[in-house]
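So the structure is just underneath, and the comments pick up after that.
Just one protein chain is left out here, and the rest sit where they should.
Here is chain A:
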Amino acid sequence: MSPAQWDLPPELCCRPMAFVALTGLDVVYNAIHRAIWDAFCANRRADRVPISFKVLLGDHEYPKCRTKRTSYEWYIPKGILKTGWMNKHLNLVPALVVLFYELDWDDPQWKEKQSECATKVEIVRTSLQGRNTKVAVVLIQKKTPLPPGEDLVASERASALCGACDLSGKSLFVLPHTDHLVGYIIRLESLDVEYLSFAVNRNFYIAEFIYKDPHTFHVLSCRYYRTAYSLVHELRAHETNMLEIKTMAGFINYKICRLCFQHNTPLDAIAQFRKHIDLCKKKIGSAELAFEHTAWMSKQFQSFGDLFDEAIKLGLTAIQTQNPGFYYQQAAYYAQERKQQAGQLCSHEPGVVYPAPDPLETPSGALDFYGQRPWRQGHQSIDPPDSEKEKQGILALQVKERDVLHSELVIALLSNAVAQFKKYKCPRMKSHLMVQMGEEYYHAKDYTKALKLLDYVMCDYRTERWWSLLTSILCTALKCSYLMGQVKDYITYSMELMGRASILHEEQKSRIEKNLIKVLMNEVPQPEPDCDLTSVKTAQSLWSDRISLAGNNEFTIEVQDYVPFVQCKAKFLYPSFHIDEPVQLHVYVRADCPHPVRFSKLCVSLSNQEYNQYCLLEDTSKEKDILETSTQENMCLVPGKTRKYCFKFVAKTEDVGKKIEITSVGLMLGREMGRYVYLNWRGGWGDAASSHETLQASRSFKRRTRLPEQQLDWDTVTIQSSTMIISRVPKISVQLTHEPPALTNEMYCMIVTIQSEEDTVAKDIKLTAGLKPGQDASLTQSTQITVNGSEVCDDSHPALLPDISLGDLQPGQKPLYIHCMSTGSRILLFHVAYSVSATVEGKDINCKCHKDETVTLETVVPFEVAMKFVSSKFEHLERVYVDIPFLLMMDILSASPWPIELVNSEVQLASSMTPIDQPQSQVEGVTLQTSECASECFLLKCPPVQNGTSTVASGHYFISWKRKSAFAETSVVRTIVILPHVMLENIPLYVHAELPSFGRVRESLPVRYHLENRTGLVQDVEIGVEPSDAFMFSGLKQVRMRILPGAEQEMLYNFYPLMAGYQVLPQLNVNLLRFPNISSQLLRRFLPSRIFVKPQGRNGDTSIEAA
């Protein structure tokens, strides 16, 4: 039996097409016929009716039909479906024979041609005798036919021809040989369809009656198939015909499912398939040939999977829970089952040979009926006719089955399934199938491939923490690595199988551990259980070869990818260490294996590799026998107990401020001279399961069980994989003495006092003082610092004064002066660095220490200066007039919490202003307490300017001041205040009055008004004096006059006061006719408006004065 025995016959799987025979066409010599044939065959697209055409000679011999039988009972004993049947009906017996005949309606020799045509039809009919084949005639005509009904000759002759040929009118066609050949052909074909719906649904016998519809009538054919299917199952089934029934059921099921998929009813297909499987699952048949059943089952699933997959390729959408993968998977399952059964049923004694004569040989070389036994074809009774023959036959089948490469079948199916599940987002299913594939490869002794697959999926199970599954995979992987003599893999898998992730029993773990130790001692390990014996032999010799230590014998296992039986945690004792104390590092190691295990080396790698030498625990003795007991004990890991190894080293002074990290911890098992494995914990701890365990432990509320002395609870060990080396704690004190707040621009004095509490001399003391870096950039520009307080800082002084060398420490003070040019708070830093020698662990080191002191300094303005321009009448001035005197007033308001002494003040006028008298400071030597105010004023005037009105600068005001402090000598600070600009205006006419300071009732009061023309023009001036109740007066009451350029006009009035007290003077109205915008009011501002009038007094009373 070939492995293809279970495959479906190709006739079954192909798309069924109606077979139509064309006769009467001479495609070789007749061009017209050729064109017709090409039109039939060319461009057979999917939308055209699926028909297979064949040109046959008119007298072609069709397969002979047997004589009609009267009863169907007759068939039963023979079999169900003959093997040649499908081919016959697909390719040999036509459903329709089309006879082509050249004949025009008006052919002159109509009669003769008609009878010739009738003869041809008769010949075809004869050769098809008994077949249910229809015959049609096509007349090839040269003339285009007239529309139906118009050509009377044609219709008459057509009916005559039909009569002669015994054809119905529907079976006669006319094919005019014109340009539209293809169009006609297509029409002809569609007529065919109509035809075929009657003609081609021929009832074929599958079982009793199965309608095989090679055409498009899916629903109909599907119904027939379903009937056939149920009929197959109604057949009496017994051991002898079970295979035949199942074969047939499989065929029909295939057809139904296929039609359902084509018809886009996949659920029907699935339901049918389920039904099919449920019905056939239990029909095992002969127990001796049970593998046949599983093979058949496997094939059922596989072909359904194929159908499903094909439908998907044509546009069907599958889902995660219903995709072809499941069917392939099930097919693989049955294939595995088959393998197992074959293993049980076909493991004959070595003496058993293939029987001769071959019972599977048939005279024709093939079977007559599907699913029958070659040695008893056609036999249908319940008992086999010849029991000896039966035995021989079964033996032959069993022997054949033995040679089948089951694993290959299984693997092929599994890989099909894997591809499907990958598509439908089933990663776990995929992994599972890959495990199965791996196991199958293992059984097929392809260990390399097995290991590759298993190794690939192992990590998924590991990260998902399915230990039971991981253990099972690891066991298989271990077997593979053992059988291949792969040392590294063997060690890796052993380590994991011994560890906490493995669910193996203690004794199994113990066995593995013993083997591991053997491997490490360079011995041959014991074979793994349940391994193939011949493979074990090969493996043993492989391992023996490795004793010579040929090849690589140093293995490194990166632990983070596995869960080995040794766990490790390395930690620094503290997150930071001072340079003058030793750095301490603890490494905790614990084994989970059943027996104690000894290691030969433990080393810690740190980020600065110079320290590695201090973190090394090594088996110093090279020979095993002369081990010191203490070392031996120390380097032995007892299962379940946590061992702690302490390392200590002195950090280098250049590492101050740096981080030291544990890059890895290595543990060496085995011997350095021989074979060894190096477990490497990156970062000093953790394997594939650790992070989860740490999380669980941290969440746990469980009270830690108290462990006896010197034993540790593993979970409580925390990780500290890096540490900082920091400088030695300084033993000095830094004190700052000052009087905050600072005043803007002053030289603020701070005194730094450094006192050493060191045991030895503190050398090279350096003070760095100033603005703490990292603050607002504007502060850097507005802060200056110096050690010299005698002069005010300028921009050349830095904000941070580094490394003020103070030499070896003499207890003392250092005054510093800080110049803050803006207000606000700023942080000042005082950094004192020095070096001192110290002894750590017997090593002298020169430690650099430093102490930082910071202080926040508030800066405030010492005083506010307010300035204003006032007229000589102390009236506020918005603008000043050329050559008219005015006052500049300063108010200095102290804002400082400390008293301020004003040393001097000075006005430095701009060129646009001149002092009228010698300006002298009026506040010199004044001391202002908080919120006190000092004022001074200066009499000034502005010389004329070129153009009428402009804004002029006034100049600067300098105040020299200092903080009045008993604490330290302070220097004088000169604060510059810029005087405000002022509007300067020309005035065309200046009026001023000359009058006594007071008047007296009824005494003449002479008032002289001066009018000055300040322009280069002659001015017309109108002057009037308004009357007043308080005065009588004499003089010009109203006058109009001209004043020459630069000239001055004097007007004299005699006022005669009538009332005492402050009296309003008679108002002088001046109108400038040339300058109408200079109003009388403006000019009046220069004139006094009131005067104090004394009452008529007694003689000698002259002491009262006007204010």
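To be clear about the criterion, contacts are C-beta pairs under 8 Å (C-beta built on N, C-alpha and C of every residue); 3 or more make two chains touch, one makes a residue touch a chain; residues count from 1.
Keep in mind that, in the parts below, contacts and distances are computed from a predicted model.
Trainee: Between "Trafficking protein particle complex subunit 2-like protein", "Chloride channel protein", "Tubulin epsilon chain" or "General transcription and DNA repair factor IIH helicase subunit XPD", which matches the UniProt record of the unshown chain?
Mentor: "Trafficking protein particle complex subunit 2-like protein"
Trainee: With the full complex in mind, choose from A:330, A:567 or A:921 the residue touching the hidden chain.
Mentor: Here the residue in touch with the unshown chain is A:330.
Trainee: Check each of A:320, A:825 or A:854 against the chain that is not shown and name the one that touches it.
Mentor: Touching the chain that is not displayed is residue A:320.
Trainee: Which residue, A:242, A:397 or A:429, contacts the hidden chain when the whole complex is considered?
Mentor: Touching the chain that is not displayed is residue A:429.
Trainee: Touching the absent chain: which residues on chain A qualify?
Mentor: 277, 320-321, 326, 330, 333, 425-429, 432, 435, 461, 464-469, 472, 692, 695-696, 699-702
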